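Only a single protein chain was left out; the remaining protein chains are all shown in position.
Going in written order, the chains are labelled A and B, and every chain counts its residues from 1.
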Amino acid sequence: MLDLTYEPPKPKVISGAKHDWELVIGMEVHAQVSSNSKLFSGASTQFGAEPNSNVAFVDAAMPGMLPVINEFCVEQAVRTGLGLKAQIHLKSAFDRKNYFYPDLPQGYQISQLYEPIVGEGEILVDMGPGVARKVRIERIHLEQDAGKSIHDMDPNMSFVDLNRTGVALMEIVSRPDIRGPEEAAAYVTKLRQILRYLGTCDGNMQNGNLRADVNVSICRPGQYEKYMETQDFSHLGTRCEIKNMNSMRFIQAAIEYEARRQIKIVENGGTVEQETRLYDPDKNETRSMRSKEEAHDYRYFPCPDLLPLEIEQAWVDDIAANLPELPDEKKARFMGDYGLTEYDASVLTADTDSAGYFEDVVAACDDGKLAANWVINELFGRLKTDEKEISSSPLSPAQLGGIIGLIKADTISGKIAKDVFEIAYTSGRDPKEIVETEGLKQVTDTGAIEAALDQIIADNPAQVEKAKVNPKLAGWFVGQVMKATGGKANPKAVNQLVQQKLGL
Amino acid sequence: MSIDKDTAAKVAKLARIKVEEDQLEALAGEFNAVLGFIEQLNEVDVEGVEPMVSVTPMRLKRRQDVVTDGGMQDKILSNAPDAREGFFAVPKVVE
């Protein structure tokens, strides 16, 4: 495999009224585990059901109800850990995080504070060709999601739906290694990509299946490096946590706003209070959710309804052995095997559907570079116009591979190929058949081309004279021949003949 | 460790139990009696002792990932003090 080396990106610098400032960002991403049933109950995880219908008695915290763990959710957490090159803890345990909220029926969330299932790992966050940030993962733990409170159905009441209550989440906690709003968005993008590759989370941010809590602090240039040397947080500023972000755009805007807010406070001689804040996209600002006085005291303690979770190394090895190829590996392979640029390889490995499509095209035409060009430049553009996903592309990889094959065999020119592409895309017809039926086969018969060229030379003596002085004008003759042959003439052959006939 | 009125009030708040101002003193007294009793634990040498995790150790049992439950909105809501349109209704929550 191609060994890629990356430069770290420059941290974002914001100029305050007095100084320059850098950002330090850590993230807690809540990723809903792709599973049929909930973490501790047999109720469905299906989105969009009637309120309170995907609810078991234990989800509603009915008296005497008890949790029983879903093994598949454990497997998904292990798979995710392996995908992030993280330590897998063969022994983990569940704790209760106690707080009162109407959509938290038990009055506690079952989580893993003291002994998470996954320990330290890392994510390489691509920031452009040759540039990437290595973000350390601190831990991943399994926990229950809360329900949903709806506040706008009644002026005086909030309505509670427990369908989501107890759905398994993986909380993926990063170290504060992210250095700007763009990096933060890129981090979530990359994490989402890996989770989707692994199949452990569908990454649907709109439905809230992937949400991020963003911890933001500011520091003077140089301070972060001191932190990295010592891992001593006192070199960094006080952080604020922006809760529950579910859009890349909002994540960036919220960080930007929050950083400027903190800079203003500090430059005016104030101190930033550690607190939880909410981002309001309508006003593009963050506001305090709870003040420090009311700081939650979660009273974590081991959940006595569950025993410690012990898993076997052989089971972990088995999961590891069946891990799919991950984005970084795939990208490197595309670059190495097909000679793609890093940019093209990145685009094609953004998701497994694109990568799979691309490889199917290559299989059909045996030309990685051409396949990459056609997938990225023609197909993606065409799909975008139609607002279609690659998974529902009307043009199959075999069709596109066929078109490329026709180009490579000099059966059609690149220009004609675009017309064939359009016909194949809209009609589903076989490219070869299109070329034949529509008579699009390129003319390689030099006799026919010669005849056309002779005619043009005869009709344009002045141009011929000029071209003899200025050889660049040969292109004009090529164009005329192409025009005369309805674009079907083989451009290479035309070129040769023009050169020859004009004596260039 | 002695618990005063303020601490008693804080604990009551954390436990979401309303305690009238004039009851706090008595409550603090009761806490102190109980905590005084508990203080005996400080006499025990627990150096190197693992806290108990499960009193009858065994392997945590697992479920298969199959939908076996739910689909009973009526039963979930049947005991609710206030249920409307399939939801539990509570006084407005301000975030």
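The criterion applied here is as follows: a contact is a pair of C-beta atoms (placed from the backbone, for glycine too) under 8 Å apart; a residue touches a chain by one contact, two chains touch by 3 or more.
Methods note: contacts and distances are computed from a predicted model.
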Answer for the undisplayed chain, UniProt naming, from "Peptide/nickel transport system permease protein", "Gfo/Idh/MocA family oxidoreductase", "Glutamyl-tRNA(Gln) amidotransferase subunit A" or "Nitrate reductase subunit beta", is "Glutamyl-tRNA(Gln) amidotransferase subunit A"
With respect to the chain omitted from the figure, which of A:Ser53, A:Thr80 or A:Asn98 is a touching residue?
A:Asn98
Please output the residues of chain B touching the missing chain, sorted low to high.
3, 7-8, 11-19, 27, 30-31, 33-44, 46, 49-52, 54-56, 58, 60-61, 63, 72, 75-76, 78-82, 88, 90-94
Tell me which stretches of chain A touch the chain missing from the display.
57, 60-69, 96, 98, 100, 102, 105-108, 158, 160, 297, 299-301, 304-307
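Here is the rule we use: only the chains that are shown with their structure count from here on.
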CA centroids of chain A and chain B: separation to the nearest Å works out as 41
Where on chain A is chain B touching in the complex?
35-37, 41-44, 50-57, 59-60, 68-74, 93, 100-102, 149-151, 153-162, 278, 289, 297, 299, 302, 306-310
Sites on chain B touched by chain A in the complex
14, 16, 53-54, 57-73, 75-77, 82, 84-93, 95
